[in-house]
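In this view, the complex is presented without one of its protein chains, the others remaining in place.
Right after this comes chain A.
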């Protein structure tokens, strides 16, 4: 790493005129991304196993006239779409914050044990408490994700050196192994639990009603606000611990707040729709290639583009083979992975 100290992030270097143009370009891009998100949300409302013309979808959306179409749109497609937007934003932001925090481009809720924490708690809930509904899983999943994040974080910060990337990832891998062993044992002993768990474990937006949305949204909204506020401190963190400290940054505080944001975002979203691979890893990775390493751009872009991928995948899962649905977790993986692999091949890797 270079020892040149610059208070502004490395990408902002260059003549002022060029910098202004770059900022305008990125701002314009963000507006386009928002437009894309709105568009895909409309498509998600419009497309489904019952075909409703776009015109009536639009009018029924604003005037709930109690017709059958209105019930479908308002009770099923609207909560599903909104949940997709919220969870997508949460996953993208969580991935971006995690990667910045650990300074590890591979950081991802799956790798750091958070998904498995949620899964272990859901398995326990099914096996030992007789909970059978998605709504019932939410709190357990959330608790599990939170506990897993705390354990990984405490383990990663043991000693005085602080949480370095490889420590955190190794801690995550260790915890993941233990949790997977636990999950495997419970599932093998108890076939009924296995039968329920296998459907939660693919990750799906279907069947999630407005009540799930209401339950998880406070956590996700707080997580989003916290994450966005951390953009500047995360930029300082990217300069390295010593430099950051020399610049007067509160490294410890940034780490703790970042960990809280990640826990809120991952816990709530995994609780709501099950483990979704890949979005938190792939979108921020792609975004960094697009706009560079400045977190003030990476975070908002990740927040807007992740739901585009999530909702888009959900729509594709619905139209591929109607009336059956392909769960969104499967589509995101199959859609995200090739793009991600292509990016890895084509460009110089966007390292942190």
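In this text, a residue touches a chain if its C-beta (ideal position, glycine included) is under 8 Å from a C-beta of that chain, and two chains touch if they have at least 3 such contacts; residues count from 1.
Methods note: contacts and distances are computed from a predicted model.
This figure omits one chain of the complex; the name its UniProt record holds, of "L-lactate dehydrogenase complex protein LldE", "Iron chelate uptake ABC transporter family permease subunit", "Alkaline phosphatase" or "FAD/NAD(P)-binding oxidoreductase", is "Iron chelate uptake ABC transporter family permease subunit". The hidden chain makes contact, of the residues A:60, A:122 or A:187, with A:187.
Listed here are the chain A residues that touch the chain not shown: 105-106, 111, 155, 158-161, 166-167, 169-171, 173-182, 184-185, 187-189, 191, 194-195, 198-199, 201-203, 277-278, 281-282, 326-327, 329-330, 332-334, 336-338, 340-341, 344-345, 349.
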